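Would you mind keeping the following structure in view while I ask a few things?
Note that one protein chain of the assembly has been removed; the remaining protein chains are unaltered in position.
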Amino acid sequence: MTTPEVRPAAISARGWGWRHAGRSRPAVSGLDLEISPGERVLLLGPSGAGKSTLLHALAGVLGDSGAPGAGDDADADETGALLIDGAAPRAQRGRAGLMQQDPETQVVLSRLGDDVAFGAENLAVAPAEIWRRVAEALDDVGLAGLPLEHPTSALSGGQKQRLALAGILAMRPGLLLLDEPTANLDPAGVLEVRDAVGRCLDKTGATLVVVEHRVAVWKDLVDRIVVLQPGSATESAVLLDGPPDRVLEQARDMLIAAGVWVPGHVPATRARAAGGADGQGAPGQGTGDTPADPAAGGLLLAAEKLSVSRERPRRAGLLKGFGRIPPAPVQAGITAQVRAGEALTVTGPNGSGKSTFALTLAGLLPPAAGTVSAATELSRGAGIDPYTWKAQQLIARIGTVFQEPEHQFVTGRVLDELMFGPRQLGRGEERVDELLERLRLRDLVDANPYTLSGGEKRRLSVATVLAAHPQVLVLDEPTFGQDANTWAELASFLSELLDAGTAVVSVTHDAEFSQVLGGRELRLGAPQPELPGRMAPGVAAP
Amino acid sequence: MTDISAQQTLTTGRTHWRVVDIVVAALIAVAGGVIFWAWSQGSNLVSVPLNAVYPPLTGLYAGGWMIPAALGMLIIRKPGAALFCETVAATGELIMGSQYGASVLFSGFVQGLGAELVFAAFLYKRFNLPVSLLAGAGAGLFCGLNDSFLPWGWNIAYETGDKLAYIIFCAISGAVIAGGLSWLATRGLAKTGVLASFASRRAASEPVFS
Partner (left out) sequence: MRQALTLGGNRALLTRANPLAKFIGVVLITIALALSIDWVSASVALAFELLLFPLAGLTVALLWQRGWPLILAAAVGGWSTAILAPDHGRILLDAGIWSISEGSLQLGLGFLLRGLAIALPAVLLMSCTDPTDLADALAQQAKLPHRFVLGTLAAMRLVGLMAEEWQTIGMARRARGVGSHGNPVQRLKATLGQSFGLLVQAVRRASRLAVTMEARGFGGARRTWARQATFSRLDAWVLLGGILIPAAAVAAALGAGTWNIVLLGQQ
């Protein structure tokens, strides 16, 4: 079935440039680019090349919206011309549909059907036609099995992005703009979204422009790759332009240097020392209680028949004597050991309680049932249960790096951020210097942490936690959305820490990352909240 | 298709509310509600005894309710921001279950108005510390008056002296908590770069007193 209403859009940029309000330098300048109707283009380039700015401009939201730097006081500056079908994007709302990275903000309304209808309503489509489009769009993205009243907050990340796609399709746009649409998703979610986009393009024939640094995901779907660079008055913003295979061949080294994930290339990482995993190699051997890694040291931390939940126990009402009702656990019966110098990778499907387990192990959440106990080597007199430790005791023993680095920022300056832990403890400031050097933060010491790039924020958040010298490091999806350079740096750095005797626990979907670290894998089963007695126990697999 | 509003925005940028103004203002109000809800979880230990001892003292933490009014205006900097944010915050409270019932909407509106009038008196051109404190005090004053003299006010039956004490405590609390903290928060936010699309992105480098 084809959709005759969709008319693929043509894009034309002639000497186009944009300077955000309050900035001295333009985000994009001197862009010359022609995209024919129905073409599928992957945009690549280093951060700062203006990829997102271009997408925002094409979506018609620059200058009048929340796009970063879209000024309030006519302070922004546009040069040249950027046209869709010969007219300004802002003058033709609905001609282009934009999907951004964060799934939570790609959903507008609380009910599935309402959310899909939202865009069509804004374009003043007749109500009967809107509901026809809603049903069709939900079918196209594979969400037709859910009722229209289904709460959007109950969807997974991949489903939210597909829902966003449905909302866009219901506007019948001639141009799809995807701004790192899968960066926040697990591998299954990435494929879900990519395949849905592919199906919809085949059906509608719409033009596609996608920005994404994982090339392999989109390579087979696009028929052209454009590599952007920070342009200037004299130099073109387009560095390379052509069929995927040719561009990837010509620009391979340059793209690798810029941190782009080029297909078939695994970034070089430091190899674990003898006894550890061999860099690219298989995880270490071992089963049960024997350390997987012969070099691994003593037991530091153990989880015993652990049930985990983010909810606090509720107080029962007066009638039940104000007792405490334990929360329903997301996962139960987890048994695991953390040893010095050994990596433990926690894997499992979405909603299996991986992060919740890691937070409980790290002394940040109370166990819903079962125990987390620290060996004397780790507790050093602070008590057995990490959850009962004071914050200062905790950071010197177990360090936790959260998925969103911004959640952990506590000061307004990079250097203060690094000094914060040592100052709390009254020692260890000398390590800050080493970390600044090692994680390439030296030039950023005076910057506000929130203003850093994604990769810089990640490096900073790892450094700040390590500045307190914890013996156990817990990381929640540390490689999510990171470019290849940050990825390789992080993996190498952690392998060094492991060799130096730190225990590293990471929650990750990233198989290549866990391979570099070696060690053991703890696979958590699918969540079964209905049957608390028969929950799949977490099993430490070799 | 609907390019008229976009065109208007470019010409009437200082007073026209863009979509981003509306959504950010509303979410500030919502986040303010979450923050105050979290505060009050911990402050029951303080507030209940305070109330039992001398009820007008509760005015001293009333400023927490008025943060959205001051913060919203300091960030959005457009006419109506204080009124809008405080009304949204009150709506959020109503949805979560308010001890004041539907009257919370009117209280929110009145508190927002208190702050709005102060910013309007400075023609929406001054957003420095003294104006922020004054706006917070204005919201507090209106809050105190609302609670003491309007039919749904909780302190309507107090003796006049106690009412006066309550109103003064509210104004002080409004100035310090709503005005002062919001001003500090806006400067902090400006430094993080998240206010890039608002005129308040320069808040951190603006003079404190002029």
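By written order: A and B. Residues from 1 in each chain.
The rule is short, and it goes like this: a contact is a pair of C-beta atoms (placed from the backbone, for glycine too) under 8 Å apart; a residue touches a chain by one contact, two chains touch by 3 or more.
Remember, it's a predicted structure, so these values are computed and weren't measured experimentally.
Visitor: On chain A, where is the contact patch with the chain that was removed from view?
Guide: Residues 56, 59-61, 64-68, 93-94, 96-98, 100, 102, 104-111, 114, 117-127, 130-131, 134, 151-153, 164, 167-168, 171, 177, 310, 317-319, 359, 362, 364-365, 390-392, 394-395, 399-402, 404, 406-410, 420-421, 424-425, 450, 464-465, 468 of chain A touch the chain absent from view.
Visitor: Can you list, in ascending order, the chain B residues touching the missing chain?
Guide: Touch set of chain B with respect to the missing chain: 1-2, 4-6, 17-20, 22-24, 26-31, 33-35, 37-39, 42, 48, 51-52, 54-56, 71, 75, 84, 88, 91-92, 94-104, 150-152, 154-159, 162, 181, 185, 188-189, 192, 194-195, 197.
One rule holds in what follows: only the chains that are shown with their structure count from here on.
Visitor: What is the distance, in whole Å, between the centres of chain A and chain B, each centre taken as the mean of its C-alpha atoms?
Guide: The computed centroid separation for chain A versus chain B comes out at 34 Å.
Visitor: For the complex, which residues does chain B have touching chain A?
Guide: 1-3, 6, 9-10, 13-14, 18-20, 23-24, 77, 188, 191-194, 196-199, 201-202
Visitor: Using the touch rule from the top, collect the residues of chain A that touch chain B in their complex.
Guide: Checking each residue of chain A against chain B gives 20-22, 60, 63-74, 90-94, 122-124, 412, 448, 450-451.
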